[in-house]
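Just below is one structure, and these are the notes that go with it.
The other protein chains are all here in position, but one chain of the complex has been omitted.
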Amino acid sequence: MKERELHQLLDLVRLGALPPDRAVARLKHLPFEKGKTPGQVAEIVRSMLRHKASRQNILITRADAAIFKAVRRANPSAKSTAKFHSLSGVITIERSREITGKGQIFVVSAGTSDIPVAEEALLTARMMGNRAEPLYDVGVAGIHRLLEHREKLAAARVIICVAGMEGALPSVVGGLVGVPVIAVPTSTGYGASFGGVAALLGMLNSCASNVTVVNIDNGFGAACVASCINRL
Amino acid sequence: MKERELHQLLDLVRLGALPPDRAVARLKHLPFEKGKTPGQVAEIVRSMLRHKASRQNILITRADAAIFKAVRRANPSAKSTAKFHSLSGVITIERSREITGKGQIFVVSAGTSDIPVAEEALLTARMMGNRAEPLYDVGVAGIHRLLEHREKLAAARVIICVAGMEGALPSVVGGLVGVPVIAVPTSTGYGASFGGVAALLGMLNSCASNVTVVNIDNGFGAACVASCINRL
Amino acid sequence: MKERELHQLLDLVRLGALPPDRAVARLKHLPFEKGKTPGQVAEIVRSMLRHKASRQNILITRADAAIFKAVRRANPSAKSTAKFHSLSGVITIERSREITGKGQIFVVSAGTSDIPVAEEALLTARMMGNRAEPLYDVGVAGIHRLLEHREKLAAARVIICVAGMEGALPSVVGGLVGVPVIAVPTSTGYGASFGGVAALLGMLNSCASNVTVVNIDNGFGAACVASCINRL
Amino acid sequence: MKERELHQLLDLVRLGALPPDRAVARLKHLPFEKGKTPGQVAEIVRSMLRHKASRQNILITRADAAIFKAVRRANPSAKSTAKFHSLSGVITIERSREITGKGQIFVVSAGTSDIPVAEEALLTARMMGNRAEPLYDVGVAGIHRLLEHREKLAAARVIICVAGMEGALPSVVGGLVGVPVIAVPTSTGYGASFGGVAALLGMLNSCASNVTVVNIDNGFGAACVASCINRL
Amino acid sequence: MKERELHQLLDLVRLGALPPDRAVARLKHLPFEKGKTPGQVAEIVRSMLRHKASRQNILITRADAAIFKAVRRANPSAKSTAKFHSLSGVITIERSREITGKGQIFVVSAGTSDIPVAEEALLTARMMGNRAEPLYDVGVAGIHRLLEHREKLAAARVIICVAGMEGALPSVVGGLVGVPVIAVPTSTGYGASFGGVAALLGMLNSCASNVTVVNIDNGFGAACVASCINRL
Amino acid sequence: MKERELHQLLDLVRLGALPPDRAVARLKHLPFEKGKTPGQVAEIVRSMLRHKASRQNILITRADAAIFKAVRRANPSAKSTAKFHSLSGVITIERSREITGKGQIFVVSAGTSDIPVAEEALLTARMMGNRAEPLYDVGVAGIHRLLEHREKLAAARVIICVAGMEGALPSVVGGLVGVPVIAVPTSTGYGASFGGVAALLGMLNSCASNVTVVNIDNGFGAACVASCINRL
Amino acid sequence: MKERELHQLLDLVRLGALPPDRAVARLKHLPFEKGKTPGQVAEIVRSMLRHKASRQNILITRADAAIFKAVRRANPSAKSTAKFHSLSGVITIERSREITGKGQIFVVSAGTSDIPVAEEALLTARMMGNRAEPLYDVGVAGIHRLLEHREKLAAARVIICVAGMEGALPSVVGGLVGVPVIAVPTSTGYGASFGGVAALLGMLNSCASNVTVVNIDNGFGAACVASCINRL
Partner (left out) sequence: MKERELHQLLDLVRLGALPPDRAVARLKHLPFEKGKTPGQVAEIVRSMLRHKASRQNILITRADAAIFKAVRRANPSAKSTAKFHSLSGVITIERSREITGKGQIFVVSAGTSDIPVAEEALLTARMMGNRAEPLYDVGVAGIHRLLEHREKLAAARVIICVAGMEGALPSVVGGLVGVPVIAVPTSTGYGASFGGVAALLGMLNSCASNVTVVNIDNGFGAACVASCINRL
């Protein structure tokens, strides 16, 4: 269903049901998410780039190589800055390197399966003007690897914690730091992981008192909240 | 099961399984939560008050009149400051009025059924050194009442949003402000509310990008996170 | 499974298990729903058009371009009136413009992902002889856009409200008007949206007292009920 | 939790957190629902009766004999009109017999266990100014009893259909009439009825196209919707 | 996973892990169910046909045209009797027309979507030596069509009742007859039908006392039970 | 809710909403189930006993000592025959010992916790005119105890199989016999038994092809079906 | 339902449905579990103590002070050895101190709420002839406390790990040791803990490869398995 969104938006404009300026408003309002059809994404990026005064970064999540190709072809001037991050399916067009977040955001994750969601969070946080660093491969079944990085974590202002399976990482991380931890359950796993529900429930029941939770696989949303906190 | 916790803690101390200083550490570590048996709560409060150097506020959630009576009798010196908040079942012993949170926390709720959880959040936030104000009775089915308070909300640094039923309030509030919104689903409702699950799912799927979620009825936890953010 | 229905109906007729007039009765009884195989749909449309006396409109939901092509080819006389609505996958053959509904039906929706279901409802309502207008892109996280249209809503006799995610829109709309609101949850979203369950539960727990609910993605059914009410 | 609502409302007024006129507004706005503590209910009824100009009927759902006694004692002038309906736990104070609904509402139910919810719907519909009649004990496992009343049903403008267990009644009734059917699942049954979920799902999947659904046991809500439709 | 079964059985034989006679025993024991890969099915059918003394009928469920082709080619002697029933995906090889069931089995179903499962039940019942007749298209939303066939139903010794959506048909049928009704929920429907769970729950909560239930879509199993009863 | 049924039935009669003969019809139609209030049950039993011509047995399920006392006091003539079966909470008044069932029904159960439901089934089967015998304490974790009784089972015409926990007994029993097995899941167990859901699912997925299932704890219903089969 | 078990067992004996030696066999077979009614438990303990040759320890789980009193009164000879463990509701009668387990079992738990289940496991393990030690209050949100005990854990042959909330402890413990970890989810928590389901799912998805799981709150079962492993 997601894949029809952009298509529909354009159709609505074509049919006169949605005024063009309203469509632009929608597109400008949020980092651009969930683009799928190459031509459509390219079209929208082109219109966003036309607003040269704006120096807002552009973020396209859940993209693929075909979309990246279209974005590059359609926007020659963007060639130098458009980047495709294949691990997470994110395209970034960086137009400003201004840092507006006050502190450091860490994106911590457990298994290699969780990295796509973690990267989506990391890149979103950066595109929104935050200093953000990854700390991957620190699952709770090998607790010493996480503890080796304790000092690093202590320097964070906000932590995004991405985990699937039993979703235990945020509790451990939350116990090690005094700053807010945004927990993101991932849909990795099989059987009784129920597409991320096991991790989601684990995080909602976290015994650490500085943990809050966003939807399953919502790396983008976690970064929005983290960025919002980091601007306070 | 909750009601056995305190009892067990004391038994463990009596049986030598838990060293007294460790028990004290546990009790000091967090605002005191979920005390139930009057004698036990009074005992613990007394030991906490003995640490006169400490000026930490004491918070007892999910209490009742009997517990309050025991707390008052056992701690005559506290008589003037111990207060029982019957709406939320919270007892507070305020030993310090120092404000350590940087901004204002608002606790917003929809229906009258949500007020006990909202009050738990409000009092917890205050006991932890935050300026915190309530904004109740602003459900989404009467949207103008919420909009009347838009300026007030704009002054908040963090918002706690407590709602049962369809859990729609955080989405609307999140769209009105630019600060983090901590959503607390409540177990009010009946039938297909499934003890707060409907509200929980609604909040996890919020279309506002600055909303995160804590467990059902967890007013205490929401205030911990909000306080943690407000100290940044 | 759905896709076999038509096929089976025709097989049953061929095998003598279902008398032809009974099959025709079935097809005439309801607006024609869920046709999938181009040849079959075309066949049925042809038989329906043969009843020239009837001026009943024909509605084919969940169709695609191939089905539309078959419908057009098989029914040259219908060429001028058969229309394919790609946003919703609906084909309409309008044989009568008579308005039998007494008032105005509004179809309100939140996100662009909800538009296919909203359009299915809109077109069904129109084909059933109602004046029906869309009001899209009025999600609760941008509440002012909805409020701008308050007068429009006040003119409705019945409102169909289509929303996914947290399903909060019907509560807000229900609070703004005094007429019945038919809520349609959609299966948009991911993770804890559970294919529309979050929106469904939200709507069943709506705090507005004029809201009733139909099945997930059932735009067709919502329009049937709305039309039924509008003929009272 | 429900039982605390009224108490809290009054406490809020006492504490100054809720202005009295706002409390009155809340109480006047809707028929009075879910009162529990006898003294509180009596207090509110007294304040409502003070508005002599108003001729609005008063409805107290989920009441018991103690509440009824308090209502009668506190409001001697109402003695003649206050009635306690023990089947449904509803108290009615009828101040106006004006019929504002245009047609007849029928409340149909299957088993004797469903009657409390059916009666709540029936009395609510009547207090809201509708002609409303019951048709009970017409379960689908004895289909002829329902069919005997087919003419009666044909005279209805709206039908409320209350059923637990498999929730099949609305489908059968919906197929017999051409008017809207508001289905109310009840929490009767045991085991795999899951407190009304089986009936709720059955009704959401109804194969009749004029059926919509409200929350489990929500007789009050069904009557609100039916009344809203009946005033169109 | 199902599709690997046959393959594995043969591999096990090849690897010596399963003695051939045991494999044959398995295949002979039950009507042959759920064959998928054409070559494998043909192989097994061939080995079964080799037991010429046996006059047991052969039943292959969930087959397709390719499997049918392979069965026909590999078993020329069976050419005349092997039949493919495309509605249900069943292949039958009838080697005996002996009727061992004492009475008549009726297979009743509601919507056209339910027919594949109903046909699976019908053909299984017949292959097991029962007189079995279909009665389709008698959904509860058009109750009179079912009632027209009441005499026919009265002649049944066992009834298999196949229904999706709200699963209400068995309750109505159970109320009309005095013989056992085997209810088969189907996975038709969408949204809140949850793949047949709504129908399953409806049937388990049937208010008719002669209804029992088998798994979702288990037409084969329902016929086994019905046949077992019919031989008593 | 169940406990209000009888009360309501009588109220309805008193209020004229239900004609007395209809009430009697309801009471006569089925063995009397789920009576709770002693006076009401006694009243109904008395009216049933007045029909002296009838020799129908009377069955009261889910009763207790108080109800039994009332039944005995109100019906002195019944004193000699009314029996209270405390294991299952069933009262039986045997007026006829005629055996109308053709064969033997066995009620098999696993753990001692399952016996109340098993006894409800056993007594119901007997009151309906069947030869019925218990076979308890034959759980699958001690399989040899069950196998010792294999010959006994082989003599059954229908088997009712009552089991909680993992609900495995019907599969094993079904594999040992060739007659229909009616499986009754019980709500015994704790934690992941989910009030009988684990047993229910186990039974629906039984690998034995002669097993059908009724609702959780529905010993009465299982006996109705078994009796219905045994009369064929 | 549990509380009726013993009662029923005795009734069955009295009624002749269960031979006394079989009842004794049941009671001897397993450590005696879930006794509730004081008189019954005392009766059974008395009969078990009569077998003086046996030196088997007796274990009564889920008991209370009244049961303990009855056990003591009825069995004067046992007075010196019968002990009531109020934390876990377990009564032990130690008749043998023989150690049959080869190594050390550790029972590790997180929160104070989990201690009743942990103690049930600990005492069961000891009564079954194992060296078993507790290690409580080592939750994952304070990871260093657990790590302080790493050497102790390294000495274990089997570990029982009891945790509620997010159920994360077994993963961390499993990563620290090379021996089997039996995970026991507890029903502590509220809201989205769903009575232990969150912890259960977390444990089933554990990322440590030496973790297996038993039912919610099943401390007794975990100790049975651990004891079984420890005797290998």
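In this document, chain identifiers A, B, C, D, E, F and G correspond to the written order of the chains, with residue numbering beginning at 1 in each.
The definition used in the following text is that a residue touches a chain if its C-beta (ideal position, glycine included) is under 8 Å from a C-beta of that chain, and two chains touch if they have at least 3 such contacts.
Quick caveat, the model's predicted, so the values are computed rather than measured.
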Full-complex touch with the removed chain, picking from F:Ile44, F:Ala110, F:Ile216 or F:Leu232, is F:Ala110
Would you mind spotting which of G:Ile67, G:Ala141 or G:Val179 touches the chain that isn't drawn? G:Val179
Could I get the residues of subunit F that touch the absent chain, sorted low to high? 110-111, 139-143, 147, 164-168, 171-172, 174-176, 189, 191-194, 197-199, 201-208
In the full complex, subunit E touches the hidden chain through residues 1-2, 4-5, 8-9, 11-12, 17-18, 22, 26, 185, 187, 195-197, 200, 215-218
For subunit G, the residues touching the chain missing from this view: 30, 102-103, 157-158, 178-180, 182, 200, 204-205, 209-215, 221, 224-225, 228-229, 232
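The rule is simple: only the chains that are shown with their structure count from here on.
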Classification of the subunit E:subunit F interface as same or different, half of numbers criterion: same
Expressed as a multiple of 5 degrees between 0 and 180, the CA superposition of subunit D onto subunit G rotates by 180
Take the average of all CA coordinates in subunit C, do the same for subunit E, and state the distance between these two points in whole angstrom. 35
Counting in whole Å, what is the centre-to-centre distance of subunit A and subunit D, each centre being its mean C-alpha position? 47
Residues of subunit G touching 2+ other chains? 111, 187, 191-193, 197
What pattern do the touching chains form: line, ring, star, complete or other? other
